[in-house]
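A single protein chain has been omitted from the complex, and every remaining protein chain is retained in its original position.
Order as written gives the chain letters A, B and C; numbering starts at 1 within each chain.
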Amino acid sequence: MQIKPFTDTPIKYLEYDGRPSADVKELGLSTDDYLRMYRELVFARAVDDRCYILVRQGRSGFFAQIAGQEASQIGSALPLRAQDWMYGDHRSQGSLMIKGLKASEWFAHQLGRMLDPSQGRLMPHGPGRRDLNMPPPSSTVGNQITEAVGTAMAQHIKKSDGITICYFGDGATSEGDFHVGMNFAAVYNSPVILFCQNNQYAISVKLEEQTHTKTIAEKAKAYGMEGFLVDGNDLLAVYAVTKHCADKARAGRGPSLIESYTYRYGPHSSADDDTRYRPKGELEMWRTQRDPIMRFRNFLASQKLWDEKKEEALLVDVKAEVAKALAEAEASPVPEMMTVLDHTYAAYTPQLEWERKELAAELGV
Amino acid sequence: MQIKPFTDTPIKYLEYDGRPSADVKELGLSTDDYLRMYRELVFARAVDDRCYILVRQGRSGFFAQIAGQEASQIGSALPLRAQDWMYGDHRSQGSLMIKGLKASEWFAHQLGRMLDPSQGRLMPHGPGRRDLNMPPPSSTVGNQITEAVGTAMAQHIKKSDGITICYFGDGATSEGDFHVGMNFAAVYNSPVILFCQNNQYAISVKLEEQTHTKTIAEKAKAYGMEGFLVDGNDLLAVYAVTKHCADKARAGRGPSLIESYTYRYGPHSSADDDTRYRPKGELEMWRTQRDPIMRFRNFLASQKLWDEKKEEALLVDVKAEVAKALAEAEASPVPEMMTVLDHTYAAYTPQLEWERKELAAELGV
Amino acid sequence: MATVEVEKKTTLSTMVQAVRSAMIDEMTLDPNVVTLGEDIGPRGGVFLVTEGLIDKFGKDRVIDTPLAELGIIGAAVGMAMFGLRPVAEIQFIDFLFPGFDMLVSEAAKMRYRSAGQFYCPMVVRSPYGGGVRGGGYHSQSPEAYFVATPGLKVVAPSNPYDAKGLLISSIRDDDPVVFMEPKKIYRFQKQEIPNGAYEVPLGKAAIAREGKHVSLITFGAMVQLALDAAEKLKPQGVDVEVLDLRTLQPYDCDAIMTTVAKTGHVVLLQEAPRIGGFMGEIAAYIAETGIEYLEGPIVRVGGWDTPFPYALEKAYMPNVERVTRAIKKTLNF
Partner (left out) sequence: MATVEVEKKTTLSTMVQAVRSAMIDEMTLDPNVVTLGEDIGPRGGVFLVTEGLIDKFGKDRVIDTPLAELGIIGAAVGMAMFGLRPVAEIQFIDFLFPGFDMLVSEAAKMRYRSAGQFYCPMVVRSPYGGGVRGGGYHSQSPEAYFVATPGLKVVAPSNPYDAKGLLISSIRDDDPVVFMEPKKIYRFQKQEIPNGAYEVPLGKAAIAREGKHVSLITFGAMVQLALDAAEKLKPQGVDVEVLDLRTLQPYDCDAIMTTVAKTGHVVLLQEAPRIGGFMGEIAAYIAETGIEYLEGPIVRVGGWDTPFPYALEKAYMPNVERVTRAIKKTLNF
């Protein structure tokens, strides 16, 4: 698989209508792989839709949709292995679930239940799981970047065969964290992939107000790093580029910056009103002409791997799985009030012991 | 004057031996200008030498030499006008003095006397002067960068005809401040010159350990900004490039990054021991073959503007001026103990009033 | 100076509206006032405090910034030194920390280190505090950091009227002010507030409720909780005085001493964790200066000494029960 270095035309494997525009065979993916990939896209969208409803019902306090970015998230997570580390951001549940987070856990996270691996301790933008090498995403935009680089430095020091991927948005590239993380990654030649999902907005701020370059990917050069610009709505292209960078990192050939050019359909989060800043027609264009799921379905169809009947069966199946996952989450208890003091330190300090007594008295337990 | 955009060969007007390698006439400098420039170089070196002695005598607690960087500092400060703002760093006294700081004030700063415009309130790495539009240099590496950009934004907002120059070192480019400042400058097309003195070391850390690019100047592209690499030991080249960028900023054509490639002769500061990290022979090479003062003197000689006699007269003259400035500084009183509480806020708070009484009691005044 | 056109005398306003009104009045009166922050332009800020401002004052004075708090605060410092009066919005105060260095190393110390030549007449305004299901990074009350930084002033209003008047005073003040807006009560209450600019002085506390048995000292969103607790205790014959500090740095020594001398019992209420919290300062001040008045322990009520939780916010935040227990602890000493 040959990935050419940065140009300002996004790397594509599929045309917008799904027809292959590059040699997809070189990816070495089987029919089963394709079918799994498609299922993951559809599943991620279904989870997203369901969460949106939870928020509207007032049952979840916060939600950042990934709709529109499924190919970007899934395509970049698939090349990773168990020993690899993944740092998500506030909009990466698609990737987290590929790494192993269960949908039921994600729903529990939305609902603040004990099945949530973070046990309801985080605003629901993504929990971590230690056994998956997946720290809880940072709320403070950009904080995960230097951490991911530190983990990659540790992987090098400990001669681990794992690598690290780190997700962040276009807006995050303006923070000092991006700069410092990029520089450390390059200076230490660390096995890390810095994966920027450029969905063109940071809340209301468009990329051209965020920075004065046309792309994010070209910024890599300022660090002596390789940068790649990929069409983030093209699952195969995202997969190919990420796989390339993962192999490179594993081979000790250092870090890469990937810009995945995509678009979010929802408002920034459940607290946002995107009609205030989105130009008319833009969303409609992306939804109808650039949708990553439709594009991959068309690809499958072009390869005679998909038809209406298969689609219907899949939707039924996915719907059932989503319902089951949500039910599991709902069956999970809310955290006990007394646990609010747990996990501040490895052990209770004298001060926290004192507070534990006060809290018990207050709660009458 | 035509300045070509970034290449990784530093822009030069003079060969190392002082012969012009470009058309110096296009700079429009008169013989008087040349002679003043030379005097400033020699004067700066003399002040530097004198401060070094003050430190060795234990009379000054801290000093960061500029020796070796005189052309870089003076050449970049000369194109500025009174209404322009200058943000120095911990090693910019050469520039501050061109902007108008008196040598006597600088010595008073070293000694912590009242003639110091900062009245002994700063470790002596550079005082500010409000009437010169010159804030006190930041101690925290990089902090001045976003401030300078903010000032330039204000200049734009208030339609001032001033511009801003901001000095920092190669090491400072690793801080988030550099990144954020560069990005803001480019996004707002602010009238600012970001002037990096690359003296190849940040204390002991060589540039190749600091960042993975060969130059600093090339980083400008990552912000959609113009970058220039100039031979920082070539006074005319530094002058020409800075003048170009100043004119550009004044014309509303936005910010520039200038990398001035130079070398420091002294240890990082009076607290440093540079033998621990400097490769043998390096310093000697720079001192004997790249010295900015020698180079400019040779240029003058090549133009038949200088000879031994003039040199001797100048040295006598400069020595006297330096001695006079130091004497003035020494004649200045040390700050009164009771003033330690002044200038925390615009007015004394009740808490500080209380402390004023306590301090008076403690001092028995 | 332009004048603000006044049609009616007052407007019924939430705190968000009051803050917005302060911004509009000051920006109208003083062309040197500008505001900058993330999403404050067409989006109007995530809480709509700056809604419509960009249309009124233009892009030069209402500056949508890249996502970098270091740049927001740093640029504000550079603007303020130049002579503007920037009002920097930090979207949530939890996100101030990428720019913390600029605030504590630069804004706070510029006047001192330049011997009064340069100073930073700037405001950093930001929503703070819990009670909105915001979890660990949209709920914090980090006033302790700011109060521990000489050179900064720290202000936190508890109602719309004060919010407007205190913000105007903060903008006009020649020192850097951290203006903490209790987001929990952004839309909790409406008050008639004067149209046109007015000042509520910095450094002056207000008695939110007179009482004689115990002094409950607090600020911001906790004032309402204090009043609720006071009402709760009234039937039990406990008469609580509630002091709303309004300015935390410099705090109002006289008002504190007056109420302590009056009641002899002190409860200090904040949302933040207790350890190392701001109320430690007030306790220390009283224990040094007013110990002769004390008839019981000084009791602090705060959040627990943990990061701010999400699902268990209720178990975390101070509540009427916790406050009344504290009051009884000092009264029954």
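The rule is simple: contacts are C-beta pairs under 8 Å (C-beta built on N, C-alpha and C of every residue); 3 or more make two chains touch, one makes a residue touch a chain.
The shown structure was predicted, so the numbers you read here are calculated from the model rather than taken from an experiment.
Engineer: Which residue from A:Ser21, A:Gln303 or A:Gln351 sits in contact with the chain not drawn here?
Structural biologist: Within the whole complex, the residue contacting the unshown chain is A:Gln351.
Engineer: Specify the residue from the set B:Lys4, B:Lys25 or B:Arg276 that touches the hidden chain.
Structural biologist: The single option touching the absent chain is B:Arg276.
Engineer: Out of A:Val149, A:Ala237, A:Leu257 or A:Val322, which residue would touch the omitted chain in the full complex?
Structural biologist: In the complete complex, the chain left out is touched by residue A:Val149.
Engineer: Hey, which of B:Asp8, B:Asp33, B:Asp317 or B:Glu362 is the one touching the hidden chain?
Structural biologist: B:Glu362
Engineer: Given the contact definition stated above, which residue among C:Val104, C:Ile193 or C:Ala208 touches the chain not shown here?
Structural biologist: Within the whole complex, the residue contacting the unshown chain is C:Val104.
Engineer: Kindly note down the residues of chain B that lie in touch with the hidden chain.
Structural biologist: The missing chain touches chain B at positions 61-62, 112-113, 119-124, 139-142, 171-172, 174-177, 202-205, 209-211, 271-272, 276-277, 334-335, 337-341, 344, 349, 351-352, 355, 358-359, 361-363.
Engineer: For review purposes, identify every residue of chain C that touches the missing chain, sorted by number.
Structural biologist: These residues of chain C touch the chain that is not shown: 94, 97-98, 100-101, 104-105, 108-109, 112-113, 136-137, 142, 144-145, 147-151, 249, 268, 272-281, 283-284, 286-289, 291, 294, 296-300, 305-307, 309, 333.
Engineer: By the contact definition given up top, give the residues of chain A that touch the hidden chain.
Structural biologist: Here the touching residues of chain A are 85, 117-119, 121-122, 127-130, 135-136, 138-140, 143, 145-158, 176-177, 180-181, 183-184, 187-188, 342-346, 349-351, 354.
Definition applied: only the chains that are shown with their structure count from here on.
Engineer: With centres defined by CA atoms only, which chain is the most remote from chain B?
Structural biologist: A
Engineer: Quick one: chain B and chain C, Cα centre-to-centre, how many Å?
Structural biologist: Centre separation, chain B to chain C: 40 Å.
Engineer: Note the residues in chain A that touch 2 or more other chains, in rising order.
Structural biologist: 174-177, 209-211
Engineer: Among all residues of chain C, which ones touch two or more of the remaining chains?
Structural biologist: 66, 68, 70-71, 98
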